[in-house]
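The other protein chains are all here in position, but one chain of the complex has been omitted.
When the chains are written out, they are named A, B and C in that same order, and each has its own residue count from 1.
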Amino acid sequence: MNWQTYFIEFSYLLASILFILGLKGLSHPETAKRGMHMAEFGMMMAIIGTLMHFEIVSYTWIIVGLLLGSTLGAAMGVWVPMTAMPQRTALSHAFGAFAAALVGIAEYYSYTHGFKPLAELGQVKMGAMGFEIMLGSLTTTGSLIAFGKLQGIVPGKPLVYRGQNIFNMTLLAVTIGLFIYLIFVPTAVIPFYVMLGLAFVFGVLLVLPIGSADMPVVMSLLNSYAGLASAATGFVLGNNVLIIAGTLDGFSGFILSILMCRAMNRSITNVLFGAFGSAATATAGEGEQGTMREVSMDDVAVQLAYASKVVFVPGYGLATAQAQHAVRELANVLEERGVIVKYGIHPVAGRMPGHMNVLLAEANVPYSQLYELEQINPELSSTDVSVVIGANDVVNPDARDNPSSPIAGMPIIEVDRSKSVIVLKRGQGKGFSGLENPLFFKPVTGMLYGDAKDTLTKLVGAVQHA
Amino acid sequence: MNWQTYFIEFSYLLASILFILGLKGLSHPETAKRGMHMAEFGMMMAIIGTLMHFEIVSYTWIIVGLLLGSTLGAAMGVWVPMTAMPQRTALSHAFGAFAAALVGIAEYYSYTHGFKPLAELGQVKMGAMGFEIMLGSLTTTGSLIAFGKLQGIVPGKPLVYRGQNIFNMTLLAVTIGLFIYLIFVPTAVIPFYVMLGLAFVFGVLLVLPIGSADMPVVMSLLNSYAGLASAATGFVLGNNVLIIAGTLDGFSGFILSILMCRAMNRSITNVLFGAFGSAATATAGEGEQGTMREVSMDDVAVQLAYASKVVFVPGYGLATAQAQHAVRELANVLEERGVIVKYGIHPVAGRMPGHMNVLLAEANVPYSQLYELEQINPELSSTDVSVVIGANDVVNPDARDNPSSPIAGMPIIEVDRSKSVIVLKRGQGKGFSGLENPLFFKPVTGMLYGDAKDTLTKLVGAVQHA
Amino acid sequence: MSPTNIITALYVFALAAFLGYQVISRVPPLLHTPLMSATNAISGISLVGSIVIAGGTGPHHSKVAMVLGFIAVVCSTTNVVGGFVITDRMLRMFKRRETKK
Partner (left out) sequence: MSPTNIITALYVFALAAFLGYQVISRVPPLLHTPLMSATNAISGISLVGSIVIAGGTGPHHSKVAMVLGFIAVVCSTTNVVGGFVITDRMLRMFKRRETKK
């Protein structure tokens, strides 16, 4: 082993360590930035190390590729708005998975077309390679569909038809069958490309039937697949840093999807195959009735202005209305009057894990004012006014009180414990679950209709004159 | 690779995973037992796997060794009293390190005496081997001395003389010098045995100058060395499970020694080379004076009997007096009278990390009554009587109030915040640090002299008649 | 890949999995979005594999593999650079208390 090889190997080891330290840094906002710089440095070292690899004969395409990718990446990184973070993430899963799939295909091609000794392509290697290619391909197309749904190019409603699950399962079974066949007969080129094609198709069919509000879970899951595909690449190339980075990525996605599901009290299977949010489930629980009390802008302004503690509970509607700056302005005005302002963030509020926090941080809300579900609930009984902004399911008291409700057991932000509740929404629209929300009929609740951003902006003026 | 080798390798992988799960179980007393069973199962699998190793030609000595070791281990495991846990642990570090050293010596012998190809003994291998042998040897003798000090065979007082540190450092430098020489000239048999001998001697000299009350830190440190020696064995044999288990052990010892040092607000260097607790430091801080208020047994009994909340603060003296059962009896009597009883456990109370908890658990104190330093301190201001049993330094308010005190900054259990403090000790004896304790002169404090076990037993009777 | 290599690869995988679980379960929900973009960037390390493929020419290397490798380099680099830039951007927005107030 010459010094280059040593250098490469040590750069990889260093990169692995720095990646782990980087992720450890993310356990606190204060240490996160330093952690990321470590990870960036690790990545740089790994790339420099790789460029010394003895197999490389020409740097032309490498440099072109690096430059092109950096330009694309930097452009995306700088210009993508925070509200579009979910789409960006879905797209990047597609890119990552596609790269893994391509590396796998290139390796397979080299082995089967005489560029690498076929004898080296044993069962273990073919297994890892097939895994890499299958996961990579289905994640690529799945993520693209998720991107389309989030971006509004593909219809967000679940696309369902009879026998869908059976059809998809059959398709998956055939793909896996081909994969197993390939492990024993690695030279079967036709089955290989059929498997590849089917995996691409399966990715599309897997995500199409899932409603767009469930995309966060799907995205986390695809994240996990993309990571595992990278880890499989590591197995194929015998490269530890790939295994480590891929596994970390895979686990991160897996943990996030579990957390999301738990925060909705639903199982992964239900999310993937339940077609939740389709017309079928949307008719459930129409029983509840009563009167909603509408309140006027000025009433609300006076209530807020003379409160001593106000909690904002933002939901999916705030994100779609892009009202994060408006709520911050309102909070500013209230704080100037000496009102204590806090935000209660439900884990599934927003359009991807942690999204609401980023949106509010962008609008200059200090993170010390952002409270998690478990932190804000004990505070609500001492809160004068809770303002629900474009949220519905995450404050639905049925989840707590009515064991027969479809969302029973889902943890909620219990705004109905505060002295007064103001709900900002456009009309009688249901939430993602399609359920009636008894909160709106409670005597403590007042409804203030209108687009969230509009209403909040008007409230700023009204409070200033209160 | 045949199926045996696969089986062996997978048994090792399984063992590694089970060891990690086992240690994870120790994060809570409820899951700890199950965790240990996993680790035990892992160990069994690894041993069964090893017995299939193709190099083994005769099982006679293996079986004799296993039987002998199991008998010894089981006997020790069953009969060692909880108070002797520190000695037992020190002894087991000696055993573990000795085994690692022996394996290293055997390997070296095989290479240099023509039983294994000398060409295989490269610099890396020799480096790992030397590391293993050096660490193993010095840990063996160091742990034996620690054992002797804890058992009372070797004088517990620090043995110091002029130029000691310089002499020890020179010795260490020579040993390391020989080690480096060996890396380049692995066949230098004489230097090898000299290095071995010096490492054994260094272990003795390292521990002799350390006072017996500092043994817990030393023990944790030796634990960490023993673990690292095992990990080095793993490097020599190319065995991952050894690397993993050794590293876990090494880190555990390292973390414990750090925690101990932090709980005393001293640095590792100070512990190792400071000869703390020797005559020189014991004269410090003689300035403090005042009157100690002695209280009578009956006074204390009445106070305790009519208190609503009592906190016991056990220290080193409780462990030496073996008064854990007596304090439990007193607690029983008090609880029967409706008094709330809690225990405040300082991290360095007892004779090894966590020792006090084990002693009290053995005396049937439920662990829900055992409070850590940070947990008990906020409770003390609402405590009627704090009973300090054979503790001194860990309740010394100077550590908090007097920045010029040698123990300034050491976290203490702030018993002086409670309404009344009773101190149980034999006389005017100082604590390990040799410092005067202003707590004893405070008006809130009453002294009850006598052996802790005696006093507590008498108190049980007195409370029953109160 | 030899059998010993695959076994060590399994060790690395198992340890990384445990570590991933431990490290990531300590990330607060506040930082879940940055976490996702950071892990995206990090898993762009597959770049390391693509570079070697994209750089191979000559009789022992296939043109097809090279082209695939090139595309993979572009995709991975986009992820790496984009991921880190966005993560940095997001993290800069998280402030404990405002400066102006």
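The working rule: a contact is a pair of C-beta atoms (placed from the backbone, for glycine too) under 8 Å apart; a residue touches a chain by one contact, two chains touch by 3 or more.
Note that this is a predicted model, so its numbers are computed, not measured.
Novice: Just to confirm, in the complete assembly, which displayed chains does the hidden chain contact?
Specialist: Result: the unshown chain touches A, B, C.
Novice: Of B:Leu26, B:Val160, B:Ile268 or B:Ala466, which sits in contact with the chain we cannot see?
Specialist: Once the missing chain is taken into account, the touching residue is B:Leu26.
Novice: Which residue among B:Leu248, B:Ala307 or B:Leu330 touches the omitted chain?
Specialist: From the options B:Leu248, B:Ala307 or B:Leu330, the contact with the absent chain belongs to B:Leu248.
Novice: Which of these touches the unseen chain: B:Leu14, B:Met36, B:Val174 or B:Val444?
Specialist: Touches the omitted chain: B:Met36.
Novice: In the full complex, which residues of subunit A touch the absent chain?
Specialist: 1, 5-6, 9-10, 13, 16-17, 20, 240, 244
Novice: Could you pull out which residues of subunit B are in touch with the chain that's been left out?
Specialist: Subunit B touches the missing chain through residues 12, 15, 19-20, 22-24, 26-30, 32-33, 36, 39-40, 43, 46-47, 49-51, 53, 55-59, 61-62, 64-66, 68-70, 72-74, 76-78, 80, 82, 85, 88-89, 92-93, 95-96, 98-100, 102-103, 105-107, 109-110, 113, 115-116, 122, 124-125, 128, 219-220, 223, 226-227, 230-231, 233-253, 255-256, 259, 335, 345, 347, 352-355, 357-358, 361-362, 364, 366-368, 370, 372.
Novice: Take the complete complex as the reference. Which residues in subunit C touch the chain that isn't displayed?
Specialist: Those residues of subunit C that touch the unshown chain are 5, 8, 11-12, 15-16, 18-19, 22-23.
Operating definition for what follows: only the chains that are shown with their structure count from here on.
Novice: Make each chain a node and each touching pair an edge, then name the shape: line, ring, star, complete, other.
Specialist: It is a line, because the chains touch in a row without closing up.
Novice: With centres defined as the mean of C-alpha atoms, identify the chain lying farthest from subunit B.
Specialist: Greatest centre separation from subunit B goes to chain A.
Novice: If you average the CA atoms of subunit B and of subunit C, how far apart do the two points sit, in angstrom?
Specialist: A distance of 41 Å separates the two centres.
Novice: Could you please state the distance in Å, as a whole number, between where the Cα atoms of subunit A are centred and where those of subunit C are centred?
Specialist: A distance of 17 Å separates the two centres.
Novice: Mark out which residues of subunit A touch at least two other chains, giving numbers and ranges.
Specialist: Where subunit A is concerned, no single residue meets two or more other chains.
Novice: For subunit C, write out the residues touching at least two other chains, lowest number first.
Specialist: 3
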